[in-house]
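Missing here: one protein chain of the complex. Every other protein chain is in place.
The chains carry the letters A and B, assigned in the order they are written, with residues numbered from 1 in each.
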Amino acid sequence: MTISRRGFLGGLAAGTGVLLGKSGASAHEHFAGYAGRVGLLHDTTLCIGCRSCEAACSTVNHLPPPAVPLSDPSAFEKKRRTTDKQLTVVNRYVPAGGKKQAVYRKLQCMHCNEPCCASVCFVKAFTKTPEGPVLYNPDVCVGCRYCVMACPYSALGYEYDNPTSPRVMRCTMCYDRIKQNLQPACAEACPTGAITFGKREALIGVARERLRKQPGRYIDHVFGETEYGGTSWLVLAGVPFAALGLPEGAGTEPLPSLGSGFLSVVPLVVTIYPGLLLGFYAFSKRKERLSEAEQKAAVAEALARAEEETKKKLAAAAESAAKDKEKAIAQAVKRAIAEAEAARAAAPAGAGPGKEVQS
Amino acid sequence: MNGNGAFSSPSAGRVLTPFNLVTGIILLGGAAIVLLRFAKGLGATTNLSHTNPWGLWIGFDVMTGVALAAGGYVTSSAVYLFGLKEYKPVVRPAILTGFLGYALVVVGLIVDLGRPWRLPYPFVVQAGPTSALFEIALCVALYLATLFVEFTPAAFEWLGWRRWRKAVGAMTIALTIFGLILSTLHQSTLGAMYLVTPTKLHPLWYSPYLPVHFFISSAATGLSMVIFEGMLSHRIFNHQVEVSHEAFDRLTLGLAKAASIVLAIYFATKVLGLAQGDKWRLLATPMGLWFLLEVVGFVLLPCFLFALGVRDRRAGLVRFTALLVVVGVILNRLNVSIFAFNWTLPAEERYVPHWMEVWVTLSLVAAGLWAFRWIVNRMPILHEHPDYKGMH
Partner (left out) sequence: MYHTLQEFMHHTKGVSYVLGGLFLLAFIGLWLFLVGREDRR
């Protein structure tokens, strides 16, 4: 196959363009996220546990109304979590062994800045939108549930009762409503202002303002500002966040970066192993060849030595055989002479001098 | 013709042996449960929940299964790459175990996935390369194919397809290298999946070294599985094996020597993991005791027992120790995926497998045993084919 020079250069340029496209960034940079993205501020000191947000959420998402009616306080007896049928729940927390007043907090997907769910999804079913919400695409989801397993806020539910088209179920931050310049249903339904919707940057300012204005009311921290890279849902509380079931003290490092380091090693294995292993193979083949050659040499030497010895033995045998033969001849001659002498001695006297002994 | 293969034991013939009956019932039941799973959803046949989305089918069938099938890459690398030709007799059984093992891992995965028909999606529709699971899916798929091709020489010899047999034989080195690359990758990445869950996995098991722990333990497990099922095969298929018991014991001791060293390294990396995170104090907790049981009882102890067995030439001790290692890796994988996962949650929120999940898992094992037996009774796995002697 021949490629024209122009075609080759063109292909090279295109390839380089793909590689360099947006490059220049490195993993050590801080990624600031899309500017102007939205978020929500949840002020738990204002939450009264009316659960209007639960009802509103179920309505706009066409889900069944909350299993326990809003008027029934038994909903708070046990800690609930989000499920495939309920994308948000409000729990009651009684901190400090009952000595403090009960606090209510709304749980839902936190729409993280660097969502773990997006990073672990092997079909890229999650997207952090420029507007802010993290969205899920059920049209590619294979149902592996790695996202459900990985979410540090345990915010995702799964449709285990759906045999053929089960989906991951989670808060969508009412993305469609946001696109229509409406508020998420929960923020709109909240009667006390415990949920405020707006630009995340602005909400952080609002939160800090509240902390400044009423320091005795709040723990001096905006949860979600930096935890695991930051979330779109920011939380203010008058009690330690750990008492509300939030990962207090969480580092600022996004969770996906914990797994990124190892994944960088993957291409290294692919590039290093072939040559390295072929090296081992060649080395072992060489050892084999050398040991075979050594063996051959040893056998040849042994054979040669054996041949030498045999030759020597043959020569020695031939020599001694020759010696024996000589001896036998000498003995036979001796005997013959002796016999002749004996015959002569036994011959009658008068044998003429002319009669020589016939030997 | 009794339906058994040409190399079946002369006494074989009865179809309704106790083994066949028990495994047969297990298989039938398993098939029924799988049908129910696809008719009514995972909720009908598992105890999976929103808090515990991964259960026995992932923790055992996938994660442990992959470790138990590691004998293939270990033995083929030892023989073909590092020149340890004397271990050739164990390569074919190990490759077969590997192939069947990975095939069953994929079956188990298909049963567990929400929409298994979409399994090719990451490669043909939309890729998520940031995910450890993407790499695992890619490598397991490629490795299953590799193991299959590595298995075909025995099949071709059985079929008498000489040219095919020669063709795949020529690929041995390339396949072995490819298999070692893929095994290094996916064995370690199964551990790497948990790197992003530091809040859920107990700190004694969570470590940046998780991938290293998983890979090294897979090598020790592979060696031990080869010893273990070699022992079983030599008993059950005694009429077929050509290697004498004495010669096989020698191989067993050789494998144990390697395993002892690998276990020592594994133990060291576990200890280093504790040091890296300053986790010593956690050893004094109940979970700490459980961790010590796993690491001392099922890693350090077998390391010494293997060494003792090799030094004193005690094949029996070595075989027992191999079983210990196998149990140990099962324990480790189940600890990481189930027992030490979500460890902070109260008891009522923890996961316990549904009996149907256990049944399906047993069915997969039974299916593997049936396939193994069928193939070994027909194809030159435990012995050389007379027409291809020396070609192995």
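The working rule: a residue touches a chain if its C-beta (ideal position, glycine included) is under 8 Å from a C-beta of that chain, and two chains touch if they have at least 3 such contacts.
All figures in this text were calculated on a predicted structure; none of them were measured in a lab.
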Fill in the blank from the handout: Among the options A:Val60, A:Leu87, A:Ala189 or A:Val266, the absent chain makes contact with A:Val266
Handout entry: Selected residue (touches chain absent from view) among A:His42, A:Lys128, A:Arg145 or A:Arg210
Key = A:Lys128
Handout entry: Touch list for subunit A against the chain that is not drawn
Key = 18-19, 21-22, 24-25, 27, 31-34, 113-115, 118-119, 124, 128, 130, 229, 254, 256-257, 260, 263-264, 266-267, 270-271, 274-275, 278
Practice task
Please give every residue of subunit B in contact with the chain that is not shown.
Solution key: 127-130, 138, 174
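The rule is simple: only the chains that are shown with their structure count from here on.
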Completion exercise
Whole-angstrom distance, CA centroid of subunit A to CA centroid of subunit B, is 18
Handout entry: Touch list for subunit B against partner subunit A, complex
Key = 37-44, 46, 48-51, 53-54, 77, 80-83, 113-116, 118-119, 121-122, 125-128, 130-135, 137, 173, 177, 180-181, 184-185, 188-189, 192-193, 195-200, 208, 211
Fill in the blank from the handout: In their shared complex, subunit B is touched by residues of subunit A numbered 81-84, 116, 118-125, 140-146, 148-150, 152, 154, 156-166, 247, 250, 255-256, 258-263, 265-266, 269-270, 273-274, 277-278, 280-281, 284-285, 287-288
